[in-house]
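A protein chain is absent from this complex, but the other protein chains hold their places.
As written, the chains take the letters A and B, and residue 1 is the first residue of each chain.
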Amino acid sequence: MNVIGSLYFYVCAAVAIAGAIATVTARNPIRGAVSLLVMVVSIAGLFLALSAEFLAAIQLIVYAGAIVVLFLFVIMILGESSSSVHDKKRIVSRTLAAALLGAVSLGAIVLVVGVSTPLQAPRIRAGFGGIDAIGRALFSDWVVPFELSSALLMVAVLGAVAIAKGDIKRPLESAATTPGSASEEQP
Amino acid sequence: MLSTYAPMFMIIAIATLIAGLFYTFATVLGPKNPTPEKMMPFECGSDSVGSRGVKLSVKFYLTAILFVVFDIEAVFVYPWAIQFRQLGWFGLASMIGFLSVVAIALVYVWRKGALEWES
Partner (left out) sequence: MLLMFALSPFLVLGGGALLLMLAEVFSRRPSGLAIGTTIVFITSGAFSVALWLYGIEFLPVGILSPWILVDKFTLFFNVLLCLGGALASLLAGGYLVEYKLNRGEFYSILLFATFGGMMLASAGDFLTLFLGLETMSLGAYALTAFRRASPRSAEGALKYFLLGSFAAAIMLYGIALVYGATGSTDLARVGAAFSHGVVTSHPMALIGLVLIVIGLLFKVSAVPFHMWTPDAYEGAPTPATAYMAVVVKSAAFAMMLRVLLTSFGDAESMSWSAGWPPALAAIAVLTMTVANLIAGRQDSVKRMLAYSSIAHAGYLLVGVVVALRSKEQAAAGVIFYLATYTVSTIGAFGALILLGSYGKEAVSYDDLAGVGKRHPAIAMAFSLFLFSLAGVPPTAGFFGKWFIFRAAMDSGFYWLTILAFINSVIGAYYYLRVLVFMYMREPQPGAAIAVPMQSRHVKAALLLSAVFVLALGLAPTCTLDAAIAAATTFRM
């Protein structure tokens, strides 16, 4: 079990990293979104290994089911002009900066893992991470943040309505600078 | 823990295997003799014009984003529904508090006409 367990972890982790790399390097944004899907699904697999079953299911329903679909949607809306990245400006300096940042982060992580005393994984009870346990926790100790999260959802709804609903009146400044470009009329 | 899900992983593996086999056989065994006509995009016999990207209305986007928000709200309802009896009145009150806020959001969106297609 232990060997299978670590094998499972490494496979999921490797797929997740591969998916993440593919997401940022893909030329075609649709491929990028699908790579993101791969990453999201393997993260759900990792949640499963941590016995966070409910979280794994939610990850699949919300992220894989709704958010990636929303991304694909946006890519479709923006259409042709957005579907390939041609930005080659300062590609060398940008690559160097990214490599430097990556190397520093990796170095820090290796250093930290090297000197840290290993973390003791807490022993968990049966049913931990299941829907029952989540329900009990959410409505006892965590009820305050749960209620407060409704404000976040409300702001999200309001923001969506404010940005995407209602008539567009063209202000003066846009008429002066770029005539006829309203937010829905992206080329 | 993972052993509980062994059947699920087996199904995934078998499904991937079967799909992969069909795909491989189709690509390897299928006869291929491409001609320029065959490689052209097919659009009801006429030549295709314009760009591939279809300009969609921002309404799709609004609907999609509202869906995600209410989807997340539904996620909170699952664990409450499962534990409904054990949580008792306190759970009910908390859920009513949460849902009434979200319900007001729904009413607001509705009255604003964000769910209407024609406007």
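The criterion applied here is as follows: a residue touches a chain if its C-beta (ideal position, glycine included) is under 8 Å from a C-beta of that chain, and two chains touch if they have at least 3 such contacts.
These numbers were taken from a predicted model, which means no experiment stands behind them.
Chain B meets the missing chain through residues 101, 104, 107-108, 111-112.
Against the chain not displayed here, chain A makes contact via residues 108-109, 111-112, 115-117, 119, 122, 144-145, 148-149, 151-152, 154-156, 158-159, 161-163, 166, 168-174, 177-178, 181-183.
Here, only the chains that are shown with their structure count from here on.
Distance from the chain A centre to the chain B centre is 16 Å, each centre being the mean of its Cα atoms.
Within the complex formed with chain B, the chain A residues making contact are 1, 4-5, 8, 48-49, 51, 54, 58, 61-62, 65-67, 69-70, 73-74, 76-83, 131-132, 134-136, 138-139, 143, 146-147, 149-151, 153-154, 156-158, 160-161, 164-165, 183-184.
For chain B in complex with chain A, the touching residues are 1-3, 5, 51-62, 64-69, 71-73, 75-76, 78-80, 82-83, 86-87, 90-91, 94-95, 97-98, 101-102, 104-105, 108-109, 112-114.
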